[in-house]
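Missing here is one protein chain; the remaining ones are kept as they sit in the complex.
Naming follows writing order (A, B and C), and every chain is counted from residue 1.
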Amino acid sequence: MSPRPQPHTRSDYPHFRELTTRWLDNDAYGHVNNVVYYAYFDTVVNQFLIEHGVLQVATSPVIGLVVETQCRYFSPITFPDTVWAGLRVAHLGGSSVRYEVGLFRNGDQSAAAQGHFVHVYVERESRRPAGVPDAMRRLLQMLQSSGSAETRSDHS
Amino acid sequence: MSPRPQPHTRSDYPHFRELTTRWLDNDAYGHVNNVVYYAYFDTVVNQFLIEHGVLQVATSPVIGLVVETQCRYFSPITFPDTVWAGLRVAHLGGSSVRYEVGLFRNGDQSAAAQGHFVHVYVERESRRPAGVPDAMRRLLQMLQSSGSAETRSDHS
Amino acid sequence: MSPRPQPHTRSDYPHFRELTTRWLDNDAYGHVNNVVYYAYFDTVVNQFLIEHGVLQVATSPVIGLVVETQCRYFSPITFPDTVWAGLRVAHLGGSSVRYEVGLFRNGDQSAAAQGHFVHVYVERESRRPAGVPDAMRRLLQMLQSSGSAETRSDHS
Partner (left out) sequence: MSPRPQPHTRSDYPHFRELTTRWLDNDAYGHVNNVVYYAYFDTVVNQFLIEHGVLQVATSPVIGLVVETQCRYFSPITFPDTVWAGLRVAHLGGSSVRYEVGLFRNGDQSAAAQGHFVHVYVERESRRPAGVPDAMRRLLQMLQSSGSAETRSDHS
């Protein structure tokens, strides 16, 4: 197994979204279940795209299919905590985007969990690969991380 | 089937909680799925009890078991909408509480959905009926609805 | 509150579907959370319609919107239990259907929970009321309950 990365800090992410936890997020061990973290990932990515007008869920001719996700868990989140989801773009390719997400509990500066989420963009109907649309590309360039050593070492 | 009730308004509820929707809340028809509304119900009730110090999830000797829930759906909620969950207590019995919840989409004054949630309080270990604890009873009296005609007609 | 109904038995339902529970279905109290029962309801209804060819999720011109759901909980279900979901049609109107669902744990003959689920059929695009399509109506007549006293008393 690869060496365990360090938790990110809030300054590693240019965009944040506040998310509320739910009673049912806690599992039988009394903390937010590992599955639910990916619901937070999914939400911060798609909400960013929708609110900036580059994704219309019902009609966009090009949509993002998820081809890979990963999460590392450092410390528990427990309902009714609030989650702050940080978002950055680690790689912006011709037809794919690698998003990275950090989840911060309440006022914590150190991530409770962090991971990535890779979208491949396809034509909605045919599901064939498509280029990342121009408007989306311009938007996502604003979320590109600055390429610090820490960022690079995390996905070498 | 009983006559269809009218949607409540925000003034029918003394307590509100803002809840964020998730990408996965939307189902194949593109709106928040009927099941998810109950996750909002569950959350507003338990968060109120936890934040007011009358429920400690891991340790309270008396816990609420859900014996009945119901929801009526009036108009769609769609991610990334924000939900405002209104809460009131319609009946505060010896060992049971009937909560009523109204869900309001973004700035809407009229409920997108409303329903109820009945807790019976039991001893955690034996799961035998227990009285509603005194501190909880005093707290819940603050959420009792004023007994308007509208309220009464809704659960006669 | 209305008098509490008795749990149904398996013979009250003409159709059954076996459903698997999930680790995350259990909440912090260690049993399947009240919300999840509605995911079982939703599943048994839609799977019946899809498998009998009367609902094509992506293309049917008429779809069912959920306008009311209710569940009464009698005894816990706990992952990794298996759930047997029984389905019957209690009312088949011009544009609406009232389904009733009973959930049975493992080999139990008495329902762990039971409730209803009301679909109103609408045109997919306009979301205006539509008649229950003929093929669906013929199918659902096969699930109509025989009108026993027990059934009637349950939704008077």
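The working rule: a residue touches a chain if its C-beta (ideal position, glycine included) is under 8 Å from a C-beta of that chain, and two chains touch if they have at least 3 such contacts.
Bear in mind that the values here come from a model prediction, so they are computed numbers and not experimental data.
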Which of A:Asp12, A:Asp42 or A:Glu100 touches the missing chain? It is A:Asp42
Contacts from chain C to the absent chain lie at residues 18-24, 26, 30, 39-40, 42-43, 46-47, 50-51, 57-58, 79-80
Where chain A meets the chain that is not shown, the residues are 1, 4, 28-29, 33-36, 38-39, 41-42, 57-58, 63, 65-73, 91, 98, 118, 155
Residues on chain B facing the left-out chain by the touch rule are 23-24, 26-28, 30, 33, 35-36, 79
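Please note the rule applied: only the chains that are shown with their structure count from here on.
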For the copies chain A and chain C, the interface residues, called same if over half of the numbers are used by both and different if under half, are same
In terms of CA centroids, furthest away from chain B sits chain A
Ranking chains by how close their C-alpha centroid sits to the total C-alpha centroid puts first chain B
Taking each chain's mean CA coordinate, chain A and chain C are separated, in whole Å, by 35
Where chain C touches two or more other chains simultaneously, the residues are 28, 33, 35-36
